[in-house]
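Note that one protein chain is taken out, while the other chains of the complex remain in position.
Order of writing sets the labels: A and B. Residues in every chain begin at 1.
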Amino acid sequence: MSLIRSILTRTKEDAVRVATSPIESARVAKYTAEGVLSGDIPPREPLKTVGATLGALALVLVVLFPIYWIFTAAISSTGGSIYSSGDFQLFPSNPSMQSFLWVVGDLIVPGYAISLNLPLSDLAVVFTTPRVELLDVADYGVTNPSNFKHFLWNSLTVAIPTVILAMCLVVPAAYALSRREFIFRRKILFGYILLTQVGGGLGIALLIGLYAIYVQFGLNDSKLALAVYYAATAVPFNTWLLKTYMDGIPVSYEEAAVVDGAPPWRVVTEVVLPLSTAGLATVFVFTFLTGWTEFVVAQTLLGTENYTLPVGLYALIDEYTIPWARFSAFALTFATPIMLVYLFAQRYIEGGLSFGGIEG
Amino acid sequence: MDRREALKRLGVAGTVAGLAGCVGVQEQDDPTEGGGGSGGGSDGSDGSDDSDSTTTSGPAGEAKVWYTLAQAERPAREDAIEEFNDESRHTISGSNISDMVKKTTSAIPAGQGPETFDWAHDKVGDYSQRGFLTDRSDELNVELDQFTDAAADAVQYKGDVVGLPHGAETVGLVYNTDIVDEAPETVDDMVAVMEDYHDPENGKYGLGYPINSYFVSAWLQAFGGYFLDLDADPQLGVAEDETVKGLEFLVNNFKPYMPKDFSYGPQATAFADGNAAFAINGPWYLSTLNDKGVNYEVAKLPKPEGGSPRPFTGISMWYFTKGMDEDTPAATAGQDFVEWYVTDEELALQLANDKGLIPVLDNLVGSDELPDSVQAFSQAVGQGIPMPSDPKMAKIWPSMKTAIIESFNGNTEPESALQTAAEEIRDNWD
Partner (left out) sequence: MNTFSRVARRLETIPYLEKSDLSLLFVLPGLFVFSAFMLFPVLYIVGISFTNAQPANLFAGEGVVAILTFGEASYVGLENYIGVLTDPRFWNSFGVTWLYVATSVVMKLVFSIGMALVVTSDRVRGRRLMRSFIILPMGLPAIFTITVWRGIFSSANFGLANQLLGAFGITTVSWLTERWPAFFAYNVTEAWLAYPFMVIITVSALQDVSEELHEAAKVDGAGHLARFRHVTLPSIKRPVLFATILTSAASFQQFLIPFVFNTGGPARQNELLILYGYQEAFSFSDYGRGAAISLIAVAFIGTFMWINVKRGKLADGVKEA
């Protein structure tokens, strides 16, 4: 419980910090400027910072260029394509947010009529809540918005169980593999290394076999079964990954805790786990990614009602005509939660050693 | 937790539970939706669908139908299904599937497939051989002769009727009316125009033509060549002189005027941006052109010297799957729907007007009620031959694709490329 509460507090702090960051950076800038002018801070220091920041920014922009290109395709009016036989334009001539609006669809909270039946009588008291219209895309000329929200819900209900299940399976295993000697240990480790490749390149025959089994057990078209499958395939890789992080924690910390009289399970939860938050957060990100972006198996196993986002994204293409604008908008919106998850997880990745807590 | 707390919590829980039983929540209807509903009701009763769709007797059934349609086309399909549901005792539920081939391949053998699905006819042979389809010639309530010959042939495999056709498609010539005055009759005329206009330094191209076996089939078969002819000797015609001549003709006459990337995207974009004089493409292309505001017209393919273009045509059909094997209500429902869909002239005309779909009902071919572009494509269909649906074709497509692309890239001569392909195909046929 306290773990969850601490996570919630930290999230709140993060949100607050993000919101006030512009103010914060303005203040820092002012301080530095004053320092330079008054001669306290040698001008080289802030210049180095500015130079480094600009350099890093340039690097990031170059690397992200294809994403920018996708973005320009998304905001050009329909009919855009990533191929354009004219010259390259840095910014499209008629930008329009229509594709994004199409992706998001109507954000309407329908009004509800809540009726309270008075017991022992035939009367009822009725409250009606108003119909709140946050966004009605018909106003912007978008008919037939996409099913993004529906797919989003499906994806969430697949990704979250995947992460929870995977964490439960992976964390104890990684701890044991890192710190304990037991029979079969090496064999399991080497076996897992090999198994990380399973599901990757094994192709069609695997898919056919998998589908056949699922149908036998009546599990096809079940999101939970899919989540369990994702968690299962994530086990070898993530166990290994977490193990390598845990290997980096010196045993002396644990020994110190034991000397202080802590029982073994407390050693784990209060010494090892906090020190391996970096690894835990990384595993969290990767398992979430698996559940969120996997496409091939999802498409084979799920029926149309349960389609997750990647499958929905692919349903947009037909054989020849790819509606690039909408496709790109959908894809970018699809990728945004990953960014948020990573942003959120960074907090923990930066946990690191409790001594001299490093600022990332 | 002391007793007072516990009692308090119990009390709260109890009240909530009690109230919950009495509370009902109902979503308010969207005030605008009611108005729309009443408007829609009148459309369905227009019905000129009538005489030949005899209603079958029997219990009401539910059937699943699968299709793959562009986002823009789905509402029309969904409307059609709704119309059928309103008029018939059956209930049809439709799903848009993004990878039809893969999905049907895995679902049908596992018993999870639909009653019927909509696809081009090229899978008829392959799927029949795999046992995915079922012959319904005994239960059919419609006559096959109301369709064009090509369409009627396409839905049969070894005498079994495994589906019903509802549309045809092939590639035709599209030209930009701002650049080209009138449709060229011969390839030489066309080349003359392209020669004038082609200027890659300034981003102008003569022709935007995606290269794959289906698109180029017109020329490969123009001089008497063929891909597969079960009655001929040799059955495999890809390395025959006439086919080789066709490929050489294609490379020599068209390649110099096209952008250097031969896949669909760049070729289609060149014309769609207004930077090419001609394009060779199918009816699906027109909505993109409409969106981009290009002034175009469609014509049938120009004749090469000494030959006549024979493109492969695809017949879109509703397949009868293994799920319709037994005479269950679901099978009847599926069949009723398919029969209604393919014989409804109103529907066919509406689709022709909205989506450029080429009808295969004899009555409608060449009809004046069809829009111009559809008429032109319809003529192109007349020039062509249906893709062979024999399972042997499945082994031909990949090798041909390599041979054609290699010839276009200039890495090999058409003759040797086709020879290699023929050898490979023969190997794989064994």
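Definition applied: a residue touches a chain if its C-beta (ideal position, glycine included) is under 8 Å from a C-beta of that chain, and two chains touch if they have at least 3 such contacts.
All of these numbers come straight from a predicted model, not from anything done at the bench.
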Chain not shown: contacting residue from A:A173, A:L302 or A:A325: A:A173
Among A:S96, A:S222 or A:T293, residue touching the chain not depicted: A:T293
Interface with the undisplayed chain - residues on chain A: 25, 48-49, 52-53, 55-57, 59-60, 63-64, 66-67, 69-70, 82-88, 168-170, 172-173, 175-186, 188-190, 193-206, 208-210, 212-213, 215-216, 228-229, 231-233, 235-237, 239-241, 244-251, 254, 258, 263-265, 267, 278-279, 281-282, 285-286, 289, 292-293, 295, 310, 313-314, 327, 331-332, 334-339, 342-343, 346, 349-350, 352-353, 355-356, 358-360
Residue ranges of chain B at the interface with the undisplayed chain: 105, 109-111, 126, 129-132, 200, 203, 259-261, 265-266, 270, 391, 394-395, 397-398, 401-402, 406, 409-412, 428
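Just so it is clear, only the chains that are shown with their structure count from here on.
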Centre distance in Å when chain A and chain B are each reduced to the mean of their C-alpha atoms: 37
Residue numbers on chain B that touch chain A, as the complex places them: 18-19, 22-28, 30, 68-71, 74-75, 95-99, 102-103, 106, 110-112, 203, 205, 210, 259, 264-266, 268-270, 272-273, 275-276, 282, 284-285, 287-288, 291-292
For the chain A and chain B complex, residues of the former touching the latter: 78-79, 81-87, 110-119, 124, 128, 131, 144, 146, 207-208, 211-212, 215, 220, 299-300, 303-304, 311, 314-323, 326
